[in-house]
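Of the protein chains in this complex, one is absent; all others appear in place.
Then we have chain A:
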Amino acid sequence: MPEIYFDNGATTRAFPEVRELMSEVLDIEYGNPSSMHLKGYHAEQYVNRAKEEIARSLKVEPKEIYFTSGGTEANNLALIGTAMAHKRTGKHIITSCIEHASVYNPLGFLEEEGFEVTYLPVDEKGIVSLEALEKALRPDTFLVSIMCVNNEIGAVEPIEEIGRIVKKYNPEILFHTDCIQAYGKMKLFPKKWKVDMLSVSGHKIHGPKGIGFLYIKEGTKIKPIIWGGNQQKGMRSGTENVPGIAGLGKAAELIYKDHKDKVTKLREIKDHFRQRVMAEIPDVKDNSGEAPHIASITFLGVRSEVLLHALEEKGIYVSAGSACSSNKPEVSGTLRGIGLDKNHYESTLRFSFSVYNTVEETDICVDALKELLPVLRRFTRR
């Protein structure tokens, strides 16, 4: 049975070039970048090359890239690190009600520590209300954190407008954007968009797990959250994960190579899938946003886990709501945020695509759905 992997929003298969480069580092260039000898210098070169590659993709300086253990740590560093640096002068943070848990939960922690957080509402498409943002800004606001692409439905937020509004109100306010689902799926312009911090994860772009980075604009007032041997200018202590960093750099290079073609292909796959589902399957609702790789579909009358496991029996891997909230059948924040009721959000699946997928695979998936749904819909809890 061929495997059809439509859960690329959860994680992706690594590019073969990434694997090869990492194996080279693990095997031959295994030095510690902090070592004074040649072996250490060689390892450092891999780190520097990765930084340059990433900086090029964002049109920023290599020195503004800080490697972390992944997207979660990048978000934690951005939020907690700036809060610690502003605790005397600022008090108020603005975010949206559809952020990922790695933004949502650090902010919950900061609330416990005495900071105030405003959660902006979204419309039925998952787009943050700019009006609400303008109203929420306060003299003691020091940070705004809004994701670029939502992980559950693929809504694309108006980052450029948000940057403009925030900086017009007060240029001192820092603007962070979680780009974990956006990087590699669209071109990002942190300088032009007036973004001060931007988080990225390696394994969402065919790189390795356990590595990510935070872009921090030079001069940003932020403190480290991990302390130790002062690697990465003290912003993120700990021996650099050189194989991971090298792999991430390679993935960044490849994902932005022939980028237009890649995005066109993703969009083609996604649109073909959505169109067929909407046309050929009754009682469905399309929640998908503008991101090229995420389709969110509600199949009324069947529980998402059941449909997920039924597809899995046919070798098709998808996710229920968001895979990142792990095994707990927690209610999705985004699906509720866009106003879906219980019957809807308990019946929603996310299909997320990558360049490894094909239109033919979506045909197999739609055919499988057409075969499974009539049976599964007969057996619901009465």
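Please note the rule applied: a contact is a pair of C-beta atoms (placed from the backbone, for glycine too) under 8 Å apart; a residue touches a chain by one contact, two chains touch by 3 or more; residues count from 1.
We take it that contacts and distances are computed from a predicted model.
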Item checked: Listed names "Branched-chain amino acid ABC transporter permease", "Nickel import system ATP-binding protein NikD", "ATP synthase subunit c" or "Probable tRNA sulfurtransferase", matching UniProt entry of the absent chain -> "Probable tRNA sulfurtransferase"
Checklist line | Of A:I294, A:A310 or A:L369, the one touching the omitted chain in the full complex | finding: A:A310
Notebook entry, point to check: Which parts of chain A are in contact with the chain that was left out?
Noted result: 305-313, 327-329, 378-379, 381-382
